[in-house]
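Omission of a single protein chain aside, the complex is shown with its protein chains in their original locations.
Right after this comes subunit A.
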Amino acid sequence: MSLAWRGGRVMVASGCGGTGRELAAYADLAGLDFVTRSITLDPRPGSPGPRIAETPSGLVNAIGLQNPGLEHFLATELPWLVRAGARVHVSIVGSTLGEHADLARRLSRAPGVSGLEVNLSAPDQAGEGLFETREPFHAASVVAAVRREFSDDRPVLAKLRLDPSRAVETSRLVHEAGATAVVLGNALSAAMPDGRPGGLTGPAVAPVALRCVRDVCAVLPDLPVVAAGGVASPDDARRFLAAGAVAVQVGTALLHDPTTVARIAEALSRGET
């Protein structure tokens, strides 16, 4: 396991743990690595319904980045998570490099932030008006802008697309730009049944995530890799860890069973000697 990784081995994936309060009924948040839903500078209302559709062993979502904006997040959600003892990784996303830098600067001063996760892989960047990261150097430029403002030794995770043809190259560049670790990855670009853009998640995407994790770990052994995509059981987690990941994130499985994170964490720690 890479020395640079100091987080836990099981994390709550962005957008799948509510504000934290909802999850607290089913899991002890104390010491848990919790990634918030992606926070933007200004509030976003999100898309109208329907927002989620079921596919075989998957979900397609078009939430539209609903979030209360940075100010409200700092005033209410963050302090609650910190009081609950969670290790809070704030997921950020913006329309410009400047917005990312702004978010990073203000979060670097906010008490209780354990680290940042930069969402470089929202499935519909164009439609959401986000900074587009089609090319690996675009992703790296965002990470560099964030690192400049969030410059102590707290982790900055770069959350990348599950694109096996670009995963290694993008991982290398964001690492050079200052990312502590990469998260592989986000929802796959997909469409809702009515054709609106959405993102596919759940066990259906796990083999794609495994491929990306495996490739990046093989080529960049010094870069900590966090796996995300279809983790629903301790065995799923072990498969990613065996491929070289330092940790896994659990998203969709929490929507199906809110105790999943607690159960996987428990099983992994029991497995240790």
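As a convention for this text, a residue touches a chain if its C-beta (ideal position, glycine included) is under 8 Å from a C-beta of that chain, and two chains touch if they have at least 3 such contacts; residues count from 1.
In this text, contacts and distances are computed from a predicted model.
Novice: One chain is missing here; what is its name in UniProt, given the choices "NtaA/DmoA family FMN-dependent monooxygenase", "Nitrous-oxide reductase", "Dihydroorotate dehydrogenase electron transfer subunit" or "ABC transporter permease"?
Specialist: "Dihydroorotate dehydrogenase electron transfer subunit"
Novice: Given that one chain is not shown, which residue among A:7, A:155, A:202 or A:244 touches it?
Specialist: In the full complex, the listed residue that touches the missing chain is A:202.
Novice: Among A:36, A:61, A:91 or A:186, choose the residue that contacts the chain missing from this document, as touch is defined above.
Specialist: Among A:36, A:61, A:91 or A:186, only A:61 touches the chain that is not shown.
Novice: Considering the whole complex, not just the chains shown, which residues of subunit A touch the missing one?
Specialist: 15-18, 21-26, 28-29, 37, 45-46, 48-52, 54, 56-59, 61, 63, 66, 84, 202-203, 252, 254-259
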